[in-house]
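I have a structure I would like to understand better, so I am pasting it below and will then ask my questions one at a time.
One protein chain omitted, others in place.
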Amino acid sequence: MKYVTTIGGHTYHVEVIDEHHIVLDGKPYEVDFTAIANQPVYSLLINGRSLEANAFQTGEGWQVLLHGKMFEARVEDEQAVRARAVAHAAPETANEWLLRAPMPGLVVNITTSIGAEIKKGAPLVILESMKMQNELRSQKDGTVKEIRIQPGQAVDLHQVLVVVG
Amino acid sequence: MKYVTTIGGHTYHVEVIDEHHIVLDGKPYEVDFTAIANQPVYSLLINGRSLEANAFQTGEGWQVLLHGKMFEARVEDEQAVRARAVAHAAPETANEWLLRAPMPGLVVNITTSIGAEIKKGAPLVILESMKMQNELRSQKDGTVKEIRIQPGQAVDLHQVLVVVG
Amino acid sequence: MLVNKVLIANRGEIAVRVLRACRELGIPTVAVYSEADRQSLHVRYADEAYFLGPSPARDSYLRADKILEIAHRCGADAIHPGYGFLAEREDFARGCEDAGIVFIGPKPSSIAAMGDKTTARATVAKAGIPVVPGTEGEGNLSDEELIRIAAQVGFPLLVKASAGGGGKGMREVRTPEELPHLLQAARREAEAAFGDGNVYLEKLILTARHVEFQILADKEGDVIYLGERECSLQRRHQKLLEEAPSPFIGSDETLRRTMGEVACRTAASVGYYNAGTIEFLVDKDRKFYFLEMNTRLQVEHPATEMITGIDIVKEQIRIARGRPLRYRQEDVKLSGWSLECRINAEDPYNQFTPSTGRLQLVFVPTGPGVRVDTGVYSGFEVTPYYDSLISKLIVWGETRAEAILRMRRALEEYRIIGVKTNIPFHQALLESPRFLAGLFDTRFVEERFALNGETGGEDYHPEMAAIFATLMEHQSSQRAAQIMQPARQAASRWKWSSRGEGKGR
Partner (left out) sequence: MLVNKVLIANRGEIAVRVLRACRELGIPTVAVYSEADRQSLHVRYADEAYFLGPSPARDSYLRADKILEIAHRCGADAIHPGYGFLAEREDFARGCEDAGIVFIGPKPSSIAAMGDKTTARATVAKAGIPVVPGTEGEGNLSDEELIRIAAQVGFPLLVKASAGGGGKGMREVRTPEELPHLLQAARREAEAAFGDGNVYLEKLILTARHVEFQILADKEGDVIYLGERECSLQRRHQKLLEEAPSPFIGSDETLRRTMGEVACRTAASVGYYNAGTIEFLVDKDRKFYFLEMNTRLQVEHPATEMITGIDIVKEQIRIARGRPLRYRQEDVKLSGWSLECRINAEDPYNQFTPSTGRLQLVFVPTGPGVRVDTGVYSGFEVTPYYDSLISKLIVWGETRAEAILRMRRALEEYRIIGVKTNIPFHQALLESPRFLAGLFDTRFVEERFALNGETGGEDYHPEMAAIFATLMEHQSSQRAAQIMQPARQAASRWKWSSRGEGKGR
């Protein structure tokens, strides 16, 4: 299987030959890859080098925490990349911006109101979590379309709080 | 539910009333019982006292390791005990004794032979495990009926090694 | 005084810390817990545990009335408040006294004198101790008064909660225009954290160090200092990494002694007993100013324990029992170097937002010179109700360099899966040349340090990360493919295990 993996704008071509052999950008490596204790902690022996990383799947790919550095990687299989290159990029259509809770917490205050015309950076909601109060701000200019919460309400991670149109 | 629980020859009568109430030998207790991290580690709050024990099911009942002391408990529900009291005890019929491996290991030497007449305590097998050599002895007088292993063989925990009749 | 059974009015790592001290002294313990904390270590370790109330602190750990009632009911004759929650509440200390319970802390009047930061500044200034310029007022001021005085203090300045501590209810103000809004924010946060919305102003001293002295004082009036801690590494006024001794004071024994003696005098000025901490700002000319006194056990007390060998919590209990100090000043010898990293459940790659969830795995670093004080374990659920400190990683080394290298290896070993933590932040900090050189002040983390700012270095291996990510993607797509196939033996085709022949020899 051939993969195209992108980290920080740099693209790596990785071919997985079999359980113990891969090729990275044309260079072959012997590998031994195993999950430790059935957790997302992976041990990799690669040409004798021993590396261990925590890794998590995200919406866009994988987060790899290796020696205290976080890498965001996108992995695609080569055929998918080729197919995508042929097709046209879809136009950006998103017009609404959703303020989502960046953490679970308690709504302390709502500092805007429906219909308000706001600028990017305008404070919308004050959320308390772990004893800290956090001011959540708009990331775009626009109009407050919806407010989906009330003061005193407990909210979950990523829950939509406010819709800005 | 009423239970009869025996530890070290002493019998306790325990009634489980509901999730938070039990009666031990006529005395009521408030309890809060929970497994920690889905492991056989149990936290018990009993009339405010906080206790934690490791507990394991054995063939005969439960082993409870509490504050560094090991307790072997047999728990029966009261009806079963009553039923048993009515019935007669089955006569002991076991005539053969099986030497089982008390640990996984490697058979170093067999110090008996088929047909040998042996006394209780006679050495039968030398088993190496964790760099220690362990002499396994007969627990009864009798004749060696079967030897199911060979020197050099790796054996599993509880595997039958020798049959003494 | 008798201390025969101690109720710990706290949770998390500090409750565990206090429980351990009690256990090592043979004193029975009582835990109290909120709904979220039934499986917490402090409940598991205590001899007795009683339910307090719903998870929010105001309904549980801040319920002084319930806690006193539980103490009374279970026969606890002493209460250790830990830090935070009720630790610096004069009324709680007085409530204990009235109920005939030993408060393992200072007397109420000392808390009153030092707990209200504005009063404290006035008190120590009267004793001839230099304070950071600001609103030296009697009592608490209104917004209008503060806005008026702000011009005299000068900008930038800090709004600080009078009842404050731990950076809560604190705001930096750069211009007069910002002041009204930030005053509101600080008051709101202070009200939520301490139940007291009063604030005061303090000049913001730039390029300053935060250096604090640990003291012990007994009921006979003897006060000693156990050296200093360097606490300049902060983010949003929250300490992140502390060390003892301070590399800034270094071998300047004269400065250490001068500041230590001022610290003792400060404590004595309010008739203090218990462990306590006097915080100073030290400017680049080595002039120092009293900031505040914390009349309680401090989060970072282990750093001092590591270099003195003195168990500060046990000393607190001895002092509460009315015993004289076991050490004279000349018995206190500082040996080696200690660092403490505060491990918070927060995402360093996303503005340090708090992170909650069940911990799938906690693997703590161990071995020589490493200490971990924590309240969490594999399987524990980190909830949003309390602060984000889940562990303190403390190391000792013969020298600062050895301590730093040891901390690096310990951070690399630490595995916490289930919530995000600031471990990568500490790792980056411990590689920063300015930290290594001891060249930092209280602004360093926010102004001159960026996580992943430096993308070079020995340990930067994007190509290896690419291989990890690819193998994981491969593995998960192979697994997905297998689920499609009915035949079970297919599952072994891509067995990424260590058994078998062809492994990396």
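Note that the chains take the letters A, B and C in the order they are written out, and that residue 1 is the start of every chain.
FYI, a residue touches a chain if its C-beta (ideal position, glycine included) is under 8 Å from a C-beta of that chain, and two chains touch if they have at least 3 such contacts.
These figures come from a predicted structure and were not determined experimentally.
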Option touching the unshown chain, where B:G8, B:G26, B:G59 or B:G115 are the choices: B:G8
Residue among A:A37, A:I114 or A:V160 touching the omitted chain: A:A37
Residues belonging to subunit C that touch the chain removed from view: 16-17, 20-21, 23-26, 35, 38-39, 45, 50-51, 302, 305, 309, 311, 335-336, 361, 363-364, 366-374, 377-378, 398, 402, 405-406, 408-409, 412-413, 498-499, 503-505
On subunit A, residues whose C-beta touches the chain left out of the figure: 32, 34, 36-39, 43, 45, 48-50, 52
Contact footprint on subunit B, counting only the chain that is left out: 1, 3, 5, 7-8, 10, 12, 14, 16, 18-20, 22, 24-25, 29-35, 37, 39-42, 44-48, 51, 53-55, 57, 61-62, 64-71, 73, 75, 77, 102-106, 108-109, 126, 128-135, 157
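One rule holds for everything that comes next: only the chains that are shown with their structure count from here on.
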Chain contact topology (line, ring, star, complete or other): line
Distance from subunit B to subunit A - Cα centre to Cα centre, in angstrom: 51
Distance between chain centroids, defined by C-alpha means - subunit A, subunit C (Å): 30
Gap in Å, rounded to a whole number, between the CA centres of subunit C and subunit B: 47
For subunit A, residues that touch 2 or more chains besides their own: none
Touching two or more other chains - residues of subunit C: none
